[in-house]
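And now, subunit A:
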Amino acid sequence: MSQHLAIYAIVTPLLAAVLVPIVSIWRKNWAMPMTGLVLTVSLVFSTLLVPQVRASGYLSYHLGSWEPPFGIELRVDFLGVFMMVLISAICLIVAVYSRKYIAPDTAKDGKTFFFYAEEMQEEKRPVYYSLLLLICAAMLGFVATGDIFNMFVFFELMAICSYALVAIPGTRLPIRAAIKYMLMAVPAAMLALLAISLLYSVTGSLNMADLAGLAGSSDYSRVITISYVLLIVGFAVKAAVFPLHIWLPDAHSKAPSPVSALLSGLIVKMGIVGIIRVTYSVYGSHFPSPLSWVTSVLMWAAAVAIIYGAIMAIRQNDLKLMIAYSTIMNLGYITLGFGLADVTALVGGVYQIMGHGVAKACLFLCAGSIISRSGYQKIEDLKGAYRKMPLTCIAFALASLSVVGIPPTAGFIGKWYLVTGSLNSGYPFLGALVLAGSIMAAVYCFRVVYYMFFLPPSGESWQNVSGEAPPSMAGATLVLAIASMALGIASSWILPPLRDAMGVLLAGG
Partner candidate 1 sequence: MLQTLNVVLLVLLIVTALTACLHRNLLVAVLMLSVFSLVMGLVWVMLRAPDLALAEVVAVGVVTTVFFVVTIFRTQRREG
Partner candidate 2 sequence: MKKAVTLIFIGGLAAALLYTVALLPPMGDADNPTNRHIVPRYHERGEEEAGTGNLVAAVILNYRGYDTMVEVTIFSAALAGIFAVLGTVRKRINRSYIDRAGVRFSFISGTTVLLLMPLIIVFSAYTILYGTDLPGGGFQGGAAIGAGVMISSVAYGFHRAQRRLSHHVRIILESTAISAFFVVGTVGVIGGAAFLTYMLPALTPGSQSVLRTVMLLVLQFGIGIKVGIICTSILFALMMEEDTSDVEHAS
């Protein structure tokens, strides 16, 4: 039975996604408990996979019992199972948070008002949960698959769900953000499909492990290089690598906050995971060394992204926009870890995927609590927020520590490994840049924290806010905040297997 865990972790949310709207015809309140239950099942299954993967290096599952190059193979290595646990955990927390966010209690004293309460009509709620389950299944399938066309199909499922989730409020700005997002992402997906077709036309295979062997010995080496570039561009749009990031600030700041948390915490990371997978599992054997010119282009783009994201984040006055620009900066860190093509830096990048995913999801959820409770979106309106919403503010502060990279947090571990990695591979300048980025992150994060905790509310503001967010929302943010601390403290358990896995990956396995 245990070998079927991976496929059922993916298929169960897919099935539940179509069942949730049916059930909620008769039982309107069952949508969220069902979603939560199914995501818990996925989380448990993914967690149970971890010891199996650690024991054997990777897990291969042949769908339809066809041996690999003929059928589709699930190939879960340590990076895959690591991402699966992260994805299902964050999706579960976001689902729990969404319950009160999209269906707020009616105000008793007239003091609470919810920002999105009007936009998320009752009829859209089952659709929302359905899309949440689909996007979770898509991400799980994306990281678990060992077939490049199957990867593209899951990528498109993820993309369609994310366009829809951005547009779900149905008001002016989210619709425009979603259109902008689609206008960049759909051509990028087509470039990726074109790259896969080119690759298929010169190798004749779609299985990644098989392709790795064929691409290394192919007669059409220039075609393979071009297809690699096209594929990287396709994924880089999704990953918002620097010049292709234009869609990100709008989409992330105009979407409902739980969706922003998902987008920022997980979906943009899928682009980078895709880049890492195709680079090392497919094209690794084609290039003489992992450090090709493509990775160095990505490295310099990442360096620009760090500075650009930090400067733009400091300049913002809108809370969610600031967090969105901070995401661009942190994606720069992760891309840098990939671009340096050094084991230590890659470990740092992957750890940063997790640390930043948890912390950024927490920041967006906190912003969502604050906005839905008070209606304030500007940073200067947050003065004195601590007096009314202590738990949310504490969670925000803890997550900020991780984004900045203060020692006991997960963000610190990631950045530490990035600095070490850039020194190892002979780019001390980039190491300095990482540190400078941390300082700039401290400027924009601690400004908000300072406003929240140490300044009195100005004038009449915060008078009408009745108090802390509902327990499920505050609890979800606190769990994420504590997780971002705990993952830093528990890094000694996660890092050794991660290091081994990255070593194997870089060696072309």
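The rule is short, and it goes like this: a contact is a pair of C-beta atoms (placed from the backbone, for glycine too) under 8 Å apart; a residue touches a chain by one contact, two chains touch by 3 or more; residues count from 1.
The set was built so that all candidates are chains of the complex that A comes from, given by their letters.
Predicted model only: the values in this text are computed from it and were never measured.
Visitor: Thinking of the complex as a whole, which of 1 or 2 is in touch with subunit A?
Guide: 2
Visitor: Which residues of subunit A touch candidate 2 in the complex?
Guide: It comes out as residues 4, 7-8, 11, 14-15, 17-19, 21-22, 25, 61-66, 69-72, 121, 123-124, 127-128, 130-131, 134, 137, 141, 149-150, 153-154, 156-157, 160-161, 163-165, 167-168, 170, 175, 178, 198, 200-206, 214, 218, 220, 222-223, 226.
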